[in-house]
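One chain of protein is taken out of this complex; the other chains stay put.
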């Protein structure tokens, strides 16, 4: 019993962080129709910002989170203006952006590589390797804090999108750019804003990731497929779906990893993806496609 | 005679393609209903898109209340007082009817006032109230058209430009639609519409414009347009009208 | 000519309408140059003669390498370019082909040059099966499912001890001298590439190809136009796996080494996609030009910058710039604006 | 005319941490040689290419060196997984293949004649020295009785594991048996394996779970066969988080400074790692015909790069020394002659490098060398084994006192 509980806790703890990593991806897709393959690379960017502050001034990674988020959001503004603005009206937008972001991922990796070399880094605040022990069961502090912070950010973001006027404008712009424009929405501003929020989330995730995983510029390739699986399982563009997907998959992966073998725990993510495509192609919380 | 909107000799096209309209002109007088007719592909929709800023104008001027509109974005032009409902309806398919109406009043800052006006719209169009929580994309063609039209009533613009408002509407509703338009113009909202249902359109309009070959071929009081035998033959399905 | 209704008859307007239409109507470009790819092929077939006057192994290697990507990118084009399903998992078929023929070579000594078509069929069969599942979704979901396919294949291959697991295995080398050792693979790969390009051309200009293009835009419309979309898609998937499998088979023996992380690499898939898009998705010449460009670019980076992160940065930058300024690919964008050099129109 | 030497290294990608350090080793050695007047009077030009940790690219680049750059010699690349395929192409061209990293037995059992491994022995035999530490340095009765063996699914890690567990090594292509390592070094040392687990080479994140399983197995010794320093850090941090309390921890990677930096001093304390090189070992060697001690190397490296070297730089440095001596010895850059000269080395007339003396058997594995077993103590990597051979051996610390 204690063993099951323990595995469950570990799965959930990891799931919380993965949820935040995935939610930025999901948001950017949901509101911008951009499949941002560079998202993990930008997360690593955020992690480096946090790492530098930790190394130089001993600033706590969680305290660095707002700074990383804002910095990366600013980067997002620049990236949007440079790369995506001119594509926004094209019919093949969504598909084009997959490739553009692939290119972006390479650029980010190359840039980070030249700045920070390819040595692996990790921040180590005290809580990163500590745990609460409750009898036989322990809860890793680092993961716990990261998970809680993640969920708080995601909740705030969801409320913003659902109820604020800007949130409305963001959703409307996604669905029909021209219509939104005709109703008085400054779609360019809204697009930049949404993209910046998405990349800001990458920055925030980076801060948390910096003490949960170790990282180096080329690491992002390992995360992409995993995060994508989570997003598809939850339903492309649904943030709630991403959170649920991340938690479910992480828990299942934890059980598979413990009982069947660590090699197979990553397989869980991809297998789940295939199963969901078979039985419910739109994902857990996605919208139904047109033809039955 | 005061002019609210004046379009002089404009040229416009898509991207870097050929000029679709070349030498179109148009005069809009306050408080009247104007109807543009013309064959398919003549450039009617293109003209409206150019006026509202969705296409860039290559030559010529659009002057509204003495101010040049060339080069402004659609959202800026809307705030100046020109509202446009395109032929493709421009609804938010995955938002509910109510949310669509709310977006219609996006430029209103007063939330309470907005809700009140939405209530008024729902009052006037029972079908919309019935479907208030249905996604707009799943409504029937005519229902969508009704919604698109109703949405313009939320903000009270100086000019509404409607691209084929009667498209897909049942005869009974078409009549209602034109009644609403008349009422709007009575309230001081100027109406500029494009119609393929040309007879109906001209009958309910004050002023008629024939657009063909990317140019304005004729402009005059609606009754004159209706009576012209050449126009009847070319654009109104001749034989029957004669 | 100005016509106003005030002073002309209806027939004059109809006459004017005709001239107006004439002015706006768009002409088709019908200047295809099939002689050019044929000449290129002949030239490359003669290239190994250079070996008589020196050691040009590296040149041969580059051509062979490019040819393998020409085959793969053109093959990818059938699914990604014609049918509009962007797959980032095509490396799987590269791996399947490589391992299938490679194991036959290792165990029974049959050269992959003979078994390559068989490897293609195996890849196609797997493509068909996978397609039945993943082609249910389109757009980004499909792309991601294809990445997942690659990951699954990778994990399975990594743990399949019969084929050497993650460590891979070596294949016997042929007995030719260094000077001539590459030739069999050189000609095989050249043939595969030519065959693939020719097939892609044939497919594009068939009813099948037209159907694929239709369903790539709107499947419901395509269905109601009488196209069995499910069947078309799956067949397209199988076809586009076939040629990749063949290329993989020959590549394995050429490298003399099989290892999951040579074949089942997202970068291999990404290269196919990139080449296709950069050259011009859905065109015939596009993937060929894309493959040549990317390989050349890569060589350039290695030659001028050697080893550095700048290398990756540069590749990403070129890719982004290419996409931004040639959104339809070189061939596609030039064709649209009417500036395509004649020799590059193979459609 | 310069003397060109090419090396393809994983400067980017998954193996980049070590790749970058290898580059430094090659570069420093080249610089020192050139400062001393070059080889055979010719300045050496080092060409390093980034293979992005990708096998096909690595093969490519060596072909490019030989055919286009027309190099006189090559240096090997990093990691078994890249070395394996590169070996085949270099053999085809009859180039001397000096291997800095590529310890798996299978590389040497393919019949190539041009291989020279610049580490201690094939990875399969690493466990011998681990077992020796347990048997010789721990008082009888206190030695760990059980172990948890976790390993990366990597060429190198699998090879060490095969030796520890006494598995058969086979060539999967032909199913031919290469070596039978039964019963294995662990059972030799009287240790029972309670848990065995592998994680995939790429994309593994679930370290806490793995650490939790290790803890729950109750094993007294943890054997972590990590493929990179990164994995060593992750594993150690996780063991700390879950509160594992093994008596002994042995890792196959982690001699790098990044390791302590990543896990902290206390957690690193007592962790046992095998290496080929240690900064304090008094190896003497020659460079440019003059004596050049290991301490000289550390000094020169620190002066050049402002950090102390670790084995990932020392090994390639030794490779470079080996090639230099081969060219000098053969008096030419004819690789066939260089190979003959290298094969003719003996225990008394060896190649002398900062890794000590080298001579090779016919497949290319060094003869009679043993690993240096190191242990983190108080933030320093000290060496604790072999005890009789050199000065400066620190006492072995045991048991490990938590993390």
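As written, the chains take the letters A, B, C and D, and residue 1 is the first residue of each chain.
Note that in this section a contact is a pair of C-beta atoms (placed from the backbone, for glycine too) under 8 Å apart; a residue touches a chain by one contact, two chains touch by 3 or more.
In the analysis below, contacts and distances are computed from a predicted model.
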item	value
Per UniProt, the name of the complex member that is left out, chosen from "PP2C family protein-serine/threonine phosphatase", "Acyl-CoA dehydrogenase family protein", "Probable oxaloacetate decarboxylase gamma chain" or "Amino acid/amide ABC transporter ATP-binding protein 1 (HAAT family)"	"Amino acid/amide ABC transporter ATP-binding protein 1 (HAAT family)"
Touching the absent chain when the full complex is considered, from B:100, B:146, B:190 or B:216	B:146
For subunit C, the residues touching the chain missing from this view	21-22, 24-28, 202-211, 213-214, 216-218, 220-230, 282
Sites on subunit B contacted by the missing partner chain, in the whole complex	14, 17, 38-41, 44-46, 87-88, 127, 134, 138-143, 145-146, 164, 167-176, 196-199, 233-240
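Here, only the chains that are shown with their structure count from here on.
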item	value
Pair joined by more contacting C-beta pairs (C-D or A-B)	C-D
Farthest chain (mean CA position) relative to subunit D	B
Computed distance of Cα centres, subunit C from subunit B, in Å	47
Whole-Å separation of chain centres (CA-atom averages), subunit A against subunit C	31
Two or more partner chains touched - positions in subunit A	109, 113, 118, 217, 221, 225, 263, 266
Shared-contact residues (touching 2 or more other chains) in subunit C	151, 155, 158-159, 308-309, 311-312
Pairs of chains in contact (touch as defined earlier), listed by label	A-B, A-C, A-D, B-C, C-D
Of subunit C, residues touching subunit B in the complex	3-6, 9-10, 13-14, 16-17, 20, 23-24, 337
In the complex with subunit D, residue positions of subunit C that touch it	55-59, 61, 65, 103, 106-107, 151, 154-155, 158-159, 161-171, 173, 178, 181, 255-257, 259, 261-262, 265, 267, 302, 306-309, 311-312
Subunit B residues within the subunit A interface of the complex	52, 54, 73-75, 78-79, 83-86, 90-95, 99, 102-104, 106-107, 151
